[in-house]
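A single protein chain has been omitted; all remaining protein chains appear in their positions.
Naming follows writing order (A and B), and every chain is counted from residue 1.
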Amino acid sequence: MSPAPASSFAPPKPTPVWLGWLTFAFFIFTQIYAVVTSPADAMMGHLQKMMYVHVPAAWVTFAAFGVVLVASLFFLWKDDERADLLAASAAEVGSMFCGLTLVLGMLWGRPTWGVWWSWDARLTSTLVLFLIFVGYLALRSFVEDPHRRGQWSAAVGILGAINVPIVWMSVKWWRTLHQIQSNPRGLSPEYLRGLLLNVAAFTLLTVWFIWKRYEAARLERAAEHASQAAALGGYNG
Amino acid sequence: MNLQVRAGEMVGLLGHNGCGKSTFMRIVATLLKASAGDCFVYGSNVKTEGDAVRHHVGFFSHVPGLYDDLSARENLAFAATMLGFPEADIDAALERVGLTHVTNERVRGFSAGMQRRLSLARLILQRPRLLLLDEPYNNLDVAGIALMNGFIRELNAAGGAAVVVLHDLVPAQGVIDRTVTIKEGRVVVPTADDLRHDGASPQAITLPAGAAGIS
Partner (left out) sequence: MAFRDDVRRIRAIVWKDLTTERRSKAGFNSVASLGVTILVLFGFALGPDAQALRDAAAGALWLAVLFAGVLAFNRSYQVELDGGALEALLLYPGARWAIFAGKLIANLIFVTAMLVIVVAVGIVLFQVRVPEQWPTLLGIMMLGVVGIVALGTFYAAMSSRSRAREVLLPLLLYPMLIPVLLASMEATKAFLNGDLLNASGAWVQMLSLFDVIFLVATFLAFEYVIEV
């Protein structure tokens, strides 16, 4: 009847740390590679190098929230607590990268457009995404019962994920009615290789972060279960 | 934990505070979900066929579950519609629990005992096939206890079953058929969290079904 609950609460075996170091080393390599190989941009100069963090960070942000969406749907479908913990881990990591994307976008926008912020569709929907997942994480911290927390945050995560493209669409509409929109130019190949490598490195790094966070979350839950069992006077099945 | 309740039977649940009696009742009433073990009410699975179970179950819990700003009559009329019996005889139910003199008064002014009686009137409208009572005698005076027992006996006679959580056997004397003691360690009704998460000991809880039960 229930999906193997016993195994899901045994503390998971930790993934070896050297995998993390390897991922991190790859990330350092791709950063250096991209910075060294790319020539100064005609218009932006070396400011362009921010792209090697900004674009991959934006990509992994949306990928992480894709994980939240899928894991939340799976949790509501199968009622497997592991999916809830995975969604929570992805949301935490995703919000971090989302914040990074926003800050870098502003740092880049200031010298490029002359303003810290522009209300364009991408920027605005990224900000809204950030706000939605701040709410998601706040909700998690305000609800104690694990089951309730799981169901509620899954609902919030799914609706939030539905909302992001809708925000994007409506802001785009709003902007086209109010004019002005600067379009990014096509990317020449000497930048592209560095960018793609960094996208790969960021993806690996994100997977590593989410996975470690997920392992920690499972350990926390296992500890909670153990203390509950102890509180029940040694009752353990 | 393995508990079978037959039709026409009233089973008392005894045990220490916090041993999980109320949690057990809430699971059977579909208010909580257990992820280990199965529980059937008249053949319907509590976890997956909640709506079917709710058609059979009447739950008398610690809280009155009434609306303070509605009158006694309005509360019952609302309950009757929600239960799917919009044409139920509300006045008869009110008369039976002795609340005719406050029919049109708001529940806000009711004493705890009167609120319990009004909750009982709601059960009378419903006439559930499985009655779950969580310390039903709290706040009831002698006449109220007699009312409650009379109602339980009537349901039992009609083939309905009842499970009642008790901390005192005295008021239930004469209506209770047998008792089950829930104790830490042994015949434990696990807490909500255990039922949800501890798959080591699958629990089977079957309420009226199969053998002597009605399906």
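Assume a residue touches a chain if its C-beta (ideal position, glycine included) is under 8 Å from a C-beta of that chain, and two chains touch if they have at least 3 such contacts.
Fair warning: this is a prediction, and the values are worked out from it, not measured in the lab.
Considering the whole complex, the residue from A:A40, A:I166 or A:L192 that touches the absent chain is A:I166. The residue from B:V57, B:A88 or B:V102 that touches the chain not shown here is B:V57. Which of A:L47, A:V70, A:L104 or A:V134 touches the hidden chain is settled by the complete complex: it is A:V134. Screening A:L47, A:L76, A:L123 or A:A222 for touch with the missing chain picks out A:L76. Only one of B:V41, B:A79 or B:L131 touches the absent chain when the whole complex is considered: B:A79. Although one chain is not displayed, its contacts with subunit A can still be listed: residues 76, 128, 131-132, 134-135, 138-139, 142-143, 145, 147-148, 151-152, 154-156, 158-160, 162-163, 166-167, 169-171, 173-174, 177. Mapped onto subunit B, the interface with the missing chain covers residues 29-31, 33, 50-51, 54-55, 57, 59, 61-70, 74, 78-79, 81-84, 86, 106, 115, 122.
Basically, only the chains that are shown with their structure count from here on.
Computed from the mean C-alpha positions, the centre of subunit A lies at a distance of 46 Å from the centre of subunit B.
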